[in-house]
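Read through the structure below, which is laid out as structure tokens, and then see the notes.
One protein chain is absent from this view; the other protein chains keep their places.
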Amino acid sequence: MNKEVSPGFLGRLMTWGGLWRDIADKVSGADELDNLNPDLPEEDARKIRAGMDDCLASRGGEVSARARAATLGRAYLSLNDQGRARFLEILARDYATDHDRVRDEAAALMAADAQDFSTLQAAEGRMRDALVAPRLRLLTQFNALPRGIKFLVDMRAELVRLSRETPALRGLERDLRDLLASWFDIGFLELQRITWNSPAAFLEKIITYEAVHEIRSWEDLKDRLDHDRRLYAFVHPNMPEEPLIFVEVALVNGIAGNVQTLLDMSAPALDPEEADTAIFYSISNAQTGLAGISFGNFLIKQVVERLSHSFPKLTTFSTLSPIPGFRTWLDHRLSEGEPGLLLANERKALSQVNGAAAEAMGASPAGTKGQFKALLSDPTWITHDPLANALKAPLTRLCARYLVNERRPPRAPGRPATVLDPVAHFHLSNGARVERLNWMGDTSTKGMTRSAGLMVNYLYKLNEIEKNHEAYQGQGKVPTSTAIRSLART
Amino acid sequence: MNKEVSPGFLGRLMTWGGLWRDIADKVSGADELDNLNPDLPEEDARKIRAGMDDCLASRGGEVSARARAATLGRAYLSLNDQGRARFLEILARDYATDHDRVRDEAAALMAADAQDFSTLQAAEGRMRDALVAPRLRLLTQFNALPRGIKFLVDMRAELVRLSRETPALRGLERDLRDLLASWFDIGFLELQRITWNSPAAFLEKIITYEAVHEIRSWEDLKDRLDHDRRLYAFVHPNMPEEPLIFVEVALVNGIAGNVQTLLDMSAPALDPEEADTAIFYSISNAQTGLAGISFGNFLIKQVVERLSHSFPKLTTFSTLSPIPGFRTWLDHRLSEGEPGLLLANERKALSQVNGAAAEAMGASPAGTKGQFKALLSDPTWITHDPLANALKAPLTRLCARYLVNERRPPRAPGRPATVLDPVAHFHLSNGARVERLNWMGDTSTKGMTRSAGLMVNYLYKLNEIEKNHEAYQGQGKVPTSTAIRSLART
Amino acid sequence: MNKEVSPGFLGRLMTWGGLWRDIADKVSGADELDNLNPDLPEEDARKIRAGMDDCLASRGGEVSARARAATLGRAYLSLNDQGRARFLEILARDYATDHDRVRDEAAALMAADAQDFSTLQAAEGRMRDALVAPRLRLLTQFNALPRGIKFLVDMRAELVRLSRETPALRGLERDLRDLLASWFDIGFLELQRITWNSPAAFLEKIITYEAVHEIRSWEDLKDRLDHDRRLYAFVHPNMPEEPLIFVEVALVNGIAGNVQTLLDMSAPALDPEEADTAIFYSISNAQTGLAGISFGNFLIKQVVERLSHSFPKLTTFSTLSPIPGFRTWLDHRLSEGEPGLLLANERKALSQVNGAAAEAMGASPAGTKGQFKALLSDPTWITHDPLANALKAPLTRLCARYLVNERRPPRAPGRPATVLDPVAHFHLSNGARVERLNWMGDTSTKGMTRSAGLMVNYLYKLNEIEKNHEAYQGQGKVPTSTAIRSLART
Partner (left out) sequence: MNKEVSPGFLGRLMTWGGLWRDIADKVSGADELDNLNPDLPEEDARKIRAGMDDCLASRGGEVSARARAATLGRAYLSLNDQGRARFLEILARDYATDHDRVRDEAAALMAADAQDFSTLQAAEGRMRDALVAPRLRLLTQFNALPRGIKFLVDMRAELVRLSRETPALRGLERDLRDLLASWFDIGFLELQRITWNSPAAFLEKIITYEAVHEIRSWEDLKDRLDHDRRLYAFVHPNMPEEPLIFVEVALVNGIAGNVQTLLDMSAPALDPEEADTAIFYSISNAQTGLAGISFGNFLIKQVVERLSHSFPKLTTFSTLSPIPGFRTWLDHRLSEGEPGLLLANERKALSQVNGAAAEAMGASPAGTKGQFKALLSDPTWITHDPLANALKAPLTRLCARYLVNERRPPRAPGRPATVLDPVAHFHLSNGARVERLNWMGDTSTKGMTRSAGLMVNYLYKLNEIEKNHEAYQGQGKVPTSTAIRSLART
């Protein structure tokens, strides 16, 4: 559900450079950092350090510190990839905690009397202070700049990427994550309904950030904002021009199983007052820089609450979701040559159409075990009816098994194993159940490649959410409909 | 500049109780906490612990956790003083950090290789995690409730008060301060101009919170919002109905020295376009629960910036401030019988009017050392012209000395000593200088009792702010006008 | 329900003078009108005429015309009562229609072929053009000035007053009424709920304009905006700082009969969700300048609609109204010595308490016909229980008769006669019925003087409004409850 930093990133930041010019010009020495070599060679790195020192020394008070932050921010934005990596390393290493002080506090903690609560608390307090790195105080200054919070979110996006390669950046990345987690606490977010009357600049971002089913044009977007559609986003009051996460909902009759039908721009709009089902068909995180800070579960539940209130006839709340890991898992199984993958009757049915199919598709001879794998590798099987018919049973069954039974190791000791599929894990953690598999639910290239055209509905049943959540989080049980349960068992 | 929790506090919280009822009703067991004994005896305390456990276990996901927080919040609000103290102690003690884990991490930190930056960082990260107490996670849940942030601010006001007596609460108080300091970061605050068109409910709070010069009626307030007056407040977007801090400004010609004249409702309003001076005559913190989180310096500087922009003819920015500690200091000196307190000529002048004065005021005989002290103890000296004339020189001189020379010990090792007067310290830290003492600047009872009727102007000279700030913060030097300097020296 | 122009009127207009200075300064000659003699003697009247000529000639285009209007407006505001009367007479007479042209068009109309629709239409169109006086075009210019529409509303208030004495102003007054009636069409008005969060400046106007039950303080107002109260106002988007008309509503259980109880600030607020009755206890027109342009009926019905929607438990919508004309009518009847005014048993009961009462009240001897009249003239009868008890039956009965049976002549030929009481006429025209009389409903001085302490409920029954309206407007029938009907008949 995430996205890499968009190509326009640097461009947008340059605009901020302009935004901050007036503020930066208020302190002497601001121009020192104006024409740096974008690679940030050592002589320029020295200037950066001097700027950071000034900023932290709060020379001239906190207002001047803010001006110095603006200067540093503009410098950062003028750097190229390599220069930025260097900038961040300076910040991470040279403005880390004072290790000696930390060590002293650790010694004090170990020496403290475990029975004396107040003293322990005080010792912990001092340790906590010692662990606040100067780099964090420096980053906090940016928040007082116009759009400074977006600057920090984008800086974290870069840090997340860079710290994969550079472990020395991880502490800084973590500091920034904690800071942002506090600022983006769910209590501060606003749930906004996005409509065709929303600012075009905001809608343009929805088009850019949509990560599940691409929005192809402004007309496509307008269609997704029609009377029988809803689009809700979480927005932070200090970053109002940016969605954090958003969900697209269709108000329909009966659980929808096919996303192409849902997104058909020529289909007429229904009367939403008459709908009995809300389908959540796309949910996208918009800010890479907020990775690891979770809003999705709140979003879905708040939207369910709001829709229930507006449309009393709605009785069913379900997703229509991709199964992004199915084919990867299946291909892996196939490449391992797992013997029991197909049931006898499935194998037989398959081999019967196989000859004709192979011929029709110009493929290799039939009946062998590798044939199943070979067939799937060419997505045109879907256009060949007898073959598709023969594949429907085994693929649906295997997909149910994948969703329900396949697990990854527990994320923490003592916790149950979680399911393999990330989207399934997200909805199961929220208290949904696996409701229905939809054959040919998404026959786009992406849909074929990732999940053999299958889509799944996760059902949010209001009076079961708490129980389902407990079952999954507590004991690793996957709640399902009866149909899915039978499928997964066979 | 602070205020104790207002008497309406509990009442207002009860309203919140109503506000949260719907949310709380969403989880089973919510009514367990409904009819507690306000003293919170042990059997009820058990229920509170069970509620806190549930809330932290996130049974049913984070949305249910929020409902459980609402239940706990309502329970808290239904308690009396003693019950609340118990509630807070339970939270503080039973949901503190896991000390064994902290100890383990301390050991790990001490064992870590000081040369290996990344490893150290990781160890520090784990310690930081270990130091996040469950009680803090629990408090954070309140932020997702309507007006939850105000609930936390007011809870901290109680904690600040209670933890003076109960050291076991200090860790919790500190946790909450850190949380609020992050949320009330200056970057999130909005500077709002408050006018007669602001919501009456907000203006009513201004009347309540004004801490320097009482607002006597709605008409008095309207007068302070007239064309030649400004009132600015910092407001947090998630607590928009509450001022955090506010400042009152008069646009006048020449530096004002008398607050009664400024607040005279019958005086005509000037044309603000023609004013050359902005007088900051009152600055009040509105939220006791945010004590120790500083906004005042930002407020003044942002207001200066905004006024400069709107009124290009403004050249002088000055306060008209009380000197709250002068009489306390002076009385202390007098009670110690400090010999050099009065100069010879002052003593002489005083003794000359003394006889008549003593008689006029029905006081004890004149000329003795104790007479100065005795005179001051009866504020009616101000109405007796010859006596007031004789007191003017020594009081003004001693006040200058008090403001400039009297110090308290450094707040941290290596830092210079700060001045004794808290208001002086605030403005000097901001980069102002001591400009002028105003005889009979505030002859109200409060003014007489605290500062012998004197008021002082602190001058904010735009191009000296940074230098002044450095001088005071760095070397403990107090910038003054020439006149004040001479006075303080004698 | 109306109010005279408030004393602050001129003052406020002077502020506008300032508001328009910049605009006025844009044309040459603006200062010609700057220092007029407030009486507007003939030499200054000439300057006014020249200004009006310029404004109408649109020299320099419509934008310059606007500047000239500002100049004229400022001149008008600088005049005293006599000067304004002269200004308005100049406008009324010298900028009236061209009578010769009107006469020509009248001749054309009479000559036109009555069978030729299109030609008739064209002739009427030309007549309509001829009837647009230059003074109207001039007044329209003011609308483009800041707050110009409020200027015109206030100017009409003066015209309404002045044209009672000066018939020559009536045409101008009428022109302005038609213009304002078009601009204040109900479709442009916004129904706003006024709360304690509304701007203080707006609330201050509510205090000033309340015409039925005086608002005694800000606390009284706050009480009328409490949880179980509602205050709605119509506001025009171009005059947002002014209420046009407003109604105060109490949400209660059962129809309220006593206004003192309703306005008791010490009474606790009810839970509005539980109320079954909405009492409209005060309705005030705020703009004398909009006299004759009716919004009241829309206001009540829109408020009923909104309340029904918000509070599904509300089943009864009723007023608690004064009976402003009752005593005037009764005193008139009494002074005519109408014989059948009291029934035999009423007369008897009255004479029985009369002796004691007369004594207690120090009044003249009892039993005579004039005694009833004499008794009423001293409002302290209400404090004398036996007397009050004896008066209750006849006063209530006569009041029912007054409300239901007493009529004024039809307002237009062919229309039925309307009731005498203006408030009754207003609510009956809206489709309400006379429901209940309330003894001692308003014992304030005003209540005693105007209606012998009685108040009345008019009931708005949703499914009878149309029928009631027809009955009253069409045939002059007054819908009542059974009780009132019996009372009025006896």
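A, B and C label the chains in the order they appear, each numbered from 1.
The working rule: a residue touches a chain if its C-beta (ideal position, glycine included) is under 8 Å from a C-beta of that chain, and two chains touch if they have at least 3 such contacts.
Source: prediction; values computed, not measured.
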Chains in view that touch the one left out, judged over the entire complex: A, C
Options C:125, C:292 or C:422, residue touching the unrepresented chain: C:125
Identified contact with the non-displayed chain, of C:197, C:258 or C:297: C:297
Among C:56, C:90 or C:179, the residue in touch with the chain that has been omitted: C:179
For chain A, residues in touch with the removed chain: 196-204, 218, 222, 241
Positions on chain C contacted by the hidden chain, ascending: 27, 59-64, 93, 96-97, 99, 102-103, 106-107, 109-110, 114, 117-118, 120-122, 124-125, 127-128, 131, 140, 142-145, 148-149, 167-168, 170-171, 174, 178-179, 182-183, 185-188, 237-238, 297-298, 301, 429-431, 465-466, 469-470
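Just so we're on the same page, only the chains that are shown with their structure count from here on.
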Centroid spacing, where centroids are CA-atom means, of chain A and chain C in whole angstrom: 61
Inter-centroid spacing, chain B versus chain A (mean Cα positions, whole Å): 42
Between chain B and chain C, centroid-to-centroid distance (C-alpha), Å: 50
Residue list for chain A, restricted to those that touch at least two other chains: none
